[in-house]
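Let me give you the structure first, and then I'll get to my questions.
What you see is the complex with one protein chain gone and the rest in place.
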Amino acid sequence: MRQLVILSGKGGTGKTTVASALIRLSGARACADCDVDAPNLHLVNRHYSSGETAPYWGLPLADIDPVLCTACGECEVNCRFGAIIPGAPHRVDPYACEGCGVCVLVCPTDAINMRPHEAGTMTLYAQENRVFSTAQLRTGAGTSGLLVSQVKKRMNEAMKEDIPLAIVDGSPGIGCPVIATLSGADVTLIVAEPSLSGISDLERIVKTARGFGVRIAVCVNKANINPEKAEQIRRYCERETLFFAGVIPYDPLAIEAVNRGQTIADTPCPSGKAVREIYRNILPLLERGQTGV
Amino acid sequence: MKIAVPVEGLGNDTAVSASFGRAAGFLVFDNGEGTTKILSNDAAQSAGGAGIRAAQTVVDSGAMILLTPQCGGNAAKVLLAAGVKLYKTQPDVSASENIKRFLRGELTELAEIHEGFHGH
Partner (left out) sequence: MPKSMRGFTDTDRMGRKTIAVLSGKGGTGKTFVSVNLACVSAPSTYVDCDAEEPNGHLYFKPQGFRAQKIDVPLPRVDSARCDGCRKCVDFCAYHALAWANGSLLVFDELCHGCAGCVMVCPNHALSEVRRNIGEIREGMSGRVRVLSGFLNPGEASGMPIIKALLERKNGGAGEFIFVDCPPGSSCMVSESVKDADYCVLVAEPTLFGAHNLKMVHELVKLHEKPCGAVLNKCLPGDDPSLDYCRAEGIPILARIPFDEELGLLNSNASIAVLESERYRLLFRELLLEIETEVPDAAAGHP
């Protein structure tokens, strides 16, 4: 089984648009949306019936027992995150609480405990031979590598042995969720944006991906917005011996397709044509995988 | 000498875990005694700092050799401070088989430590 992960560095580059098209073109029967803060893949990844949901338990947060609380204020004084709301009884603000446990330590009446906190919901769609794993982090929660790991784990566990390719829509950024997304990947396709900030973000995500020994391919989306910067990216890939997979033009038809819940591979359009080309270009990388020559 | 490997499951024929920090557990083989035990990894459920907690488990087990597909910067810091040596596992081969290959001198040292992120 080969795993292809679509990453970007910065959000808004078109990762999900590209990922959904590749899923359609490749017929991949296993996929996952690891952008747990703002998942979008399910909006264009139809063809699944109902999914099985499960709660995601994030960082345990403090919880004050109103019966035992004497409102002495020790917790408030010692909380570094402004997470205690004074009153009779005192209460914890779950949006500010960082789960450190200091209040538990200082409470003279043992009124405070750390409780698992439902920080999101995971959904698994599995039917016949196909599986799609996704999740949604709750508003105000911290982005978590743990949730990403669980999304992938659920995809892997639900997969039958004979699925040759899994495609994962990754999270933006370069942090812990991206590292969790890269774990176990064979190839990553980075969707870059031809802008000043896009290039700086590309460099950071390449640096992160390199540490994983995963094969790196780069494509430029909305390339015609700034052809000079798009060319800069192509030259950067050459210098850094990264596989340059191609460019995709800005395409209003892409938006129309997405708004209909379709991928750009489902309807004739310039961006769809460009993604087909990119798919053809990265196929050899997928076949070779991590240890191929 | 004890050799540790991050594993996906808790059975003896288990596969090597793709992730070190969030492995289900660690298989620890004692070369001297010829015994194997599997320690569960409580970092698998943690929201952050999983690599560090996992590394602590390995260090506490007394293993001085770790066979792993990859390792993050934070975990490596703990392991190296304790003097644990890191070797790269071979893919598509069980944990036990990797240990055999290590003992035959077939595994190479782990060269790439990936940038760990440091957030929750």
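Note that the chains take the letters A and B in the order they are written out, and that residue 1 is the start of every chain.
By our rule, contacts are C-beta pairs under 8 Å (C-beta built on N, C-alpha and C of every residue); 3 or more make two chains touch, one makes a residue touch a chain.
Keep in mind that what you see is a predicted model, and the values were worked out from it rather than measured.
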**OP:** Give the residue, chosen from B:Ile3, B:Val28 or B:Ala50, that touches the chain omitted from the document.
**Re:** B:Ala50
**OP:** Could you tell which one of A:Gly170, A:Pro194 or A:Gly272 touches the chain left off the display?
**Re:** A:Pro194
**OP:** In the full complex, which bits of chain B touch the chain not displayed? Write them out.
**Re:** 43, 46, 48-50, 52-53, 55-56, 59, 74, 77-79, 81-83, 115, 117-120
**OP:** Spell out the interface residues on chain A facing the chain that's missing from view.
**Re:** 10-13, 16, 37-38, 40, 43-44, 59-60, 78, 80-81, 95-96, 98-102, 105-106, 114, 137, 139-143, 172-173, 193-198, 201, 204, 222, 224-226, 229, 250, 252, 255-256, 258-259, 261
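In the analysis below, only the chains that are shown with their structure count from here on.
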Original post:
Using CA atom averages as chain centres, what separation in Å is found between chain A and chain B?
Top reply: 26
Original post:
Of all residues in chain A, which touch chain B in the complex?
Top reply: 58-59, 98-99, 142-146, 149, 174-176, 178-180, 183-184, 207-208, 210-213, 290-291
Original post:
How about chain B: which of its residues touch chain A in the complex?
Top reply: 18-19, 22, 45-48, 50, 70, 72, 91, 112-120
